[in-house]
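Below is one structure, written out as structure tokens, with a few remarks after it.
Here the complex is missing one protein chain, while the rest keep their positions.
Per-chain numbering from 1; labels A and B assigned in written order.
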Amino acid sequence: MTSELRQRIYQQLASVELIDPHTHINPLDAGSHTLVDILGYHYYTELAHSAGMPREQIEDPAISAKEKVGRLIEGIGPIDNTIQYSWLIDICQRFFGFEGDRLDASNWEALFDSSEAQMADAGWSDEVLRRSNVKSVFLTNDFDDPLAGFDTAKYVPCLRTDDLVFHLGKPEVRQRLEAATKVSVGSWTELREAIGVLFEHFTTNNARACAISIPPSFAPEPVSDGRVETALDAVLKDGVNADESHLRALSHRIFWTLAEMCDQYELPFDLMIGVNRGVYPTGVFQGQDLYDSRVSLIQYQQLLNAFPRVTFPISVLASVTNQELASYAWIFPNVVTNGHWWYSNTPSIIERDAAHRLEAVPRTKQIGYYSDAYKLEFVAPKFDMYRKILAKVLEQYYVIDRSWSEERAVEFGTQVLRGNVETTFKIS
Amino acid sequence: MTSELRQRIYQQLASVELIDPHTHINPLDAGSHTLVDILGYHYYTELAHSAGMPREQIEDPAISAKEKVGRLIEGIGPIDNTIQYSWLIDICQRFFGFEGDRLDASNWEALFDSSEAQMADAGWSDEVLRRSNVKSVFLTNDFDDPLAGFDTAKYVPCLRTDDLVFHLGKPEVRQRLEAATKVSVGSWTELREAIGVLFEHFTTNNARACAISIPPSFAPEPVSDGRVETALDAVLKDGVNADESHLRALSHRIFWTLAEMCDQYELPFDLMIGVNRGVYPTGVFQGQDLYDSRVSLIQYQQLLNAFPRVTFPISVLASVTNQELASYAWIFPNVVTNGHWWYSNTPSIIERDAAHRLEAVPRTKQIGYYSDAYKLEFVAPKFDMYRKILAKVLEQYYVIDRSWSEERAVEFGTQVLRGNVETTFKIS
Partner (left out) sequence: MTSELRQRIYQQLASVELIDPHTHINPLDAGSHTLVDILGYHYYTELAHSAGMPREQIEDPAISAKEKVGRLIEGIGPIDNTIQYSWLIDICQRFFGFEGDRLDASNWEALFDSSEAQMADAGWSDEVLRRSNVKSVFLTNDFDDPLAGFDTAKYVPCLRTDDLVFHLGKPEVRQRLEAATKVSVGSWTELREAIGVLFEHFTTNNARACAISIPPSFAPEPVSDGRVETALDAVLKDGVNADESHLRALSHRIFWTLAEMCDQYELPFDLMIGVNRGVYPTGVFQGQDLYDSRVSLIQYQQLLNAFPRVTFPISVLASVTNQELASYAWIFPNVVTNGHWWYSNTPSIIERDAAHRLEAVPRTKQIGYYSDAYKLEFVAPKFDMYRKILAKVLEQYYVIDRSWSEERAVEFGTQVLRGNVETTFKIS
């Protein structure tokens, strides 16, 4: 139903092979096995729960994959308007030959069985990548991930650091750190050394980014050696019950150290800003986080000035921060706009956020999209949603409003979709 | 001038009989008597005042209805671009046979006279409802409203609680409460009992919601029995001059108690979040309130978690909070998006706010619109504005962008426009 111009732009963008610069794929188990791996994605469980399904019914540990899918299908009717539901239908059509536009009691079971047979194929993950026109995907690796047993050119490691910055008060996190680095963490010098070992390990294994997700209240600043020693002593002694000021000082200094390591190891530092964890603690798994949209990138002023050689691809959770993100990327050489994240990953929001970035940020400093997928099958429908919106924005704001040629619009879109991922993360 | 597709969607939505889930209609005097009841609406007086008419000229108590209309017509030229003005013209055309597109010195007087004759008909209110395709409208009743003398199936009571939560420091409010409940309010136990009497009275009389409008600074939390007793003592003694901390503690506890009563009596609790009262105290009647858009639904985290069985239809005053509203409704089972309120009730804002809700919130959890009208004649033009925007969004984001069938789009629009009002407020 879209215009021919928009369809042509879309088709050309769709022909571009993708590199997905942020996912939560498990490289040792990248594709799905049954529909439960698809329908169990938190978007479906949390939306079905929001629409009335009790969490206990969704997360009942006693039921089989098939039974769980059956239950979710019962509760999923009220969400068939959402964009997330459209990804589900896209997957079923694209990979499993489904021909309807809604999954219901009449058709899910046949699909469950036939798709299970398909997914059982040993080459399924590669088949999904091939059909999705995807060359590689970035991972989200715990700091103590051995990074072994997979092709790091296809599944690109990325050092996720939330645990280090926000949870070092937990004994198990410190134990994991010591186990991974063979460094006994009793002083700041040792802690810093341990972090260095992690960077060495990750960069040796083709890691292409360091990443962290951050609550809206976070405002990092430098912390002196003396202060962090005191803070670490308190945290080693009292754990998560240490005084808030100590926890914060340690957190700030570790964060600052990560930026130093990114500088030293030439890794981009992905900042994903804005999430409050556990706002709805009785929600389903991964469906408990929300946010306070009152956040500003001014909180990162010191950081951005202190590390001019570190590239910061920044994602913001709420669209209200998008203009700041574009403005900071327009001024700071080390700020890059990065994708459309989570609660802002829906068409009307992407459309307006992307339109502004495209017109105001240097074309080399915009990473158009990442899927944030947990299973490979989601890369295709999510990127396809984005490509359609990108084609719409390029059509309306560039070819129509600004009289650009179609060719020029496609060239620009291609850079945002693919080229900048390569240059930002140094993919050859 | 709109596309045929959009017109067809609109026509189908326009054929749906409406239930208006929030108005300020007086059920004993629901329709207008002369044009002054239309033009006296605060949107016209405040906009004419903003454009230069002195308040004294507008609110002169010595003038007749006709003279006041004449004066307002003189001052209304500069607002003929506003969407509010379009409601006025719609009313004059729809109900009074007016054929122009602007009211001015040349035509208002004839219209005043002819419309007055029409409105004098004893069946005028029912005629307006019939021509507006409206089945029933919700009211906004003071807590001490006797709820007598009208058909509560057509004019559905709703318990408005601002006075209880924010103005119990005023002796007259406490006197009204005691008079309405026959409970002498000298202790928290008695105050709670009095509130219970109100809920009993309202639910016995077919009330379908409890409602409150809230300033942006409000962040409710539980208050202990001991603390509320101290607070109430201070407020009974010092009234509105009691210490701020006491006023707040009492306010929070009353609010919490209302939520408990909503739970017990199975009433949805409409929260209308964001208004600062009296920002422009020398403005015209009802034209003095504005807002600070720096508000977050995180302020309601404790409440939403504490009352999982209470449905909270939430309205936000500023569009900047709309994404939070949609996200909270996407995660919390007890949050429902509710209409497009006041300063956000204009087409370009509704278009973007609605587009995001439609794509991100379960279809069962969105109440598309309410009129907020003070006189019945306004229900039709306001809902018609909304229906046109809804048709536009369904056309562009669903039928065009997502290849939905027209039928599916209309079905979705109908649910948002009407169906969810019935299910949320349990209208049979």
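The definition used in the following text is that contacts are C-beta pairs under 8 Å (C-beta built on N, C-alpha and C of every residue); 3 or more make two chains touch, one makes a residue touch a chain.
Predicted model only: the values in this text are computed from it and were never measured.
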Contact residue for the chain not shown (choose from B:S86, B:N107, B:T152 or B:T230): B:S86
On chain A, residues whose C-beta touches the chain left out of the figure: 294, 296-298, 301, 304-305, 308, 320-321, 323-324, 327-333, 352, 355-356, 358-365, 397, 399-403, 412
Footprint left on chain B by the chain that the document does not show: 1-2, 46-47, 49-52, 78-83, 86, 276, 279-283, 287-288, 290-294, 318-320, 343-344, 346-349, 352, 388, 392
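Criterion: only the chains that are shown with their structure count from here on.
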Angle, in degrees to the nearest 5, of the Cα rotation that carries chain A onto chain B: 120
